[in-house]
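A short worksheet on the structure shown next.
Missing here is one protein chain; the remaining ones are kept as they sit in the complex.
Up next is chain A:
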Amino acid sequence: MGKVKGADGGAGLTVHLDSVDAKEIVGWCDFAEVSPQEVRFSILLGQNRIPVISRLFERADLRSAEGGNGRRLGVEIDLNNITNRRAILGCVNGGTVESPLSVTLIAEWQASQATSRSIELSRDEFLQTAGFLPDRSGQWTDPNDFEVFLPSGDRPHERTEHEIEDLKTIAFYLPQFYPLAVNDRVWGQGFTEWTNVVEAKPNYPGHGMPLKPADLGFYDARLSATRKRQADLAKLFNIDAFCYYYYWFSGQRVMTEVIDDLLRVGGDDFPYCLCWANETWSRRWDGSEQEVILKQEHDPDEDIKLIDELIPHFRSPNYLKDRGRPILLVYRVEIMRDPQRVVAAWRDAARRAGFPDLYICAVASFGFDDPLSFGFDALVEFPPHSATAESIDPKKLDANPEFEGQIYSYKSYVDNYSKRPDYDAPCHPGIMPRWDNTARKGTASHIFHGATPEEFERLSQIAIGRALKRPEQPPLLFINSWNEWAEGANLEPDRDSGKSYLEAYRRAWVSHTADPDPTDENRRLRVENSVLGKMVEQNFSIAAQPVTNLEPAILASADSQADELRASVDFLNGSRGFVNTIARTLHRCRISGWASPPRQSETGEPIATYLRLTDQISGEAFYALVDQHTFREDVVAFLGWDGSTSRQMGYEAVLDLTEVPPGYYDVSLLQFDEKDGTIVSWTSGTVGRLYRG
């Protein structure tokens, strides 16, 4: 019997151990006021704690037990579960598990834990009855685990990293490339990002401003043709999804056209997720509370309602999810009020809508670095917020004397990024190809000087490695941005650099795969060709059966003693051989189907199966021999026949119709005893129709 240790006010959680045997460890837990979903179970083997996969179940015997008014459920730890077995084996082979072995059950909730009594048993007996076996060197092995043959360290479950193929690269997408009413009002009619971009003036010689769009031109983001080209470009360079900014101010939505279009069926066909850009809109473009255009009130009760507008997006097959959990970002958590309550309500709403949970990330903006305490799952790095770099004296670049902004070294940003230790909290890496907001701020801008595709490739390589390194986190990498042209942070091609930043990212991505060996690819292609060539040969080399007009004397018309032949044409020249369909052909016809196998003839001679084509008008008949050689177990099963007739009854033939005059023909089958000259059985009806054109 254990009690909560160190809990504030005591939650009353207790856990009890009933039995340990070869198949399972069974106990029960009194959850008191705690929600069972929030409790984690583990076991102690000796002094070693092992996290385990456990199952809760109803136990009739607990309901009548006296004492306590909380919720009681049985706890079962399945010792056949491969994860549990690997954990136990790892612990035992680690060498600190003595005999006699004491097994204890632990329940953890938040910061406190409850411990059960211990059961002592012989270590070797416990392990052996559970199926573990000692090998010659004294290590224990598990024949239940198929990985036991693989070299240790190489086993799939030991993989400590994600594979590059699992990486999702997400680029931020700003929809502000079409006129909006609010922008028209504040900035002037027809304002879009392009307005600022083309006005940028260089602040020093060789500044590279203004940026001029190349492949996509001065595009209007409302056009689906544009967005399709953007998606195609992204796919070429290993960008897997866009993260669109979602502007929502206590129920009022802005910049909605592109986002709404995503919901239209067959819209963009490119994966995406959403980031609630919750800053107040200010003329200063920096979310400040000065010169406000649209204010973000952050009333928690209103903010909770945002999720109702997002759920239709989550339902789209294009919406990015991690194991079923839709991915959602919030740009500036530090200005939210009561974010824990809002996020918890959002998660509940997502669950009620049928999703296992949300995967909700907080952008690491303005120094925010503690997502877990606010109810978020992880951080997303968002340079330049998290960027540290050396300053460059503008005079050294011969800058314009009116320049009063800041210039940083992009190279030093990359150097610092490579040396920076990990965040404490779970964090997804974010990178920027370049950054320069001269288009927005003119002579008061911040500029990262010296951004080149080579430096970006170096940065991407490091960031991809970081994204793959934590197997417990989804492998996501964020790029600021796809198209923030006015901040000079666009991956989209411009006239001076073309696609070089996109190419740099792709090179970095490919460098994480194994070296592609061109001779290997050639060899595989040769193998494919030889294998398929063989199939082609097999398929086209069936000799065609001539369909001829046999002497009428041999084949009398319907013999009243002939049995009804059970038969079917399955395929006639590619179409199903239904009687209502007419197959059309010129010279050749493929036919396949089945017929009851010929019974033994009285004389022991073979009974042949013939296909008969009867001209619908003249009644003239033409015959082709078909060879019944395919086993049709499906037909035998369907007809419920017994084993004695389980002989081959399917036929396949290619008919050569050159001797058959044009016309409409009925297809039937018959079986003919050649020695006797009698028809043994025939299909009294038609099983197919053929037009010889």
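Some notes on this structure:
Operating definition for what follows: a contact is a pair of C-beta atoms (placed from the backbone, for glycine too) under 8 Å apart; a residue touches a chain by one contact, two chains touch by 3 or more; residues count from 1.
Throughout what follows, contacts and distances are computed from a predicted model.
When the unshown chain is looked up in UniProt, the name that turns up among "MFS transporter", "DNA ligase-associated metallophosphoesterase", "Glycosyltransferase family 2 protein" or "Peptide transport system ATP-binding protein sapD" is "Glycosyltransferase family 2 protein". Among A:93, A:112 or A:141, the one in contact with the hidden chain is A:141. Checked against the full complex, the candidates A:94, A:317, A:421 or A:619 give a single residue touching the omitted chain, namely A:317.
Here the missing chain is touched by one residue of A:185, A:352 or A:534, and it is A:534. Interface residues of chain A facing the missing partner chain: 22, 80, 82, 128-129, 131, 133, 141, 143-151, 163, 165, 263, 265-266, 269, 271, 312, 315-318, 354, 514, 520, 523-525, 527-528, 531-532, 534-535, 538, 630-631, 633, 636-637, 642-644, 646-648.
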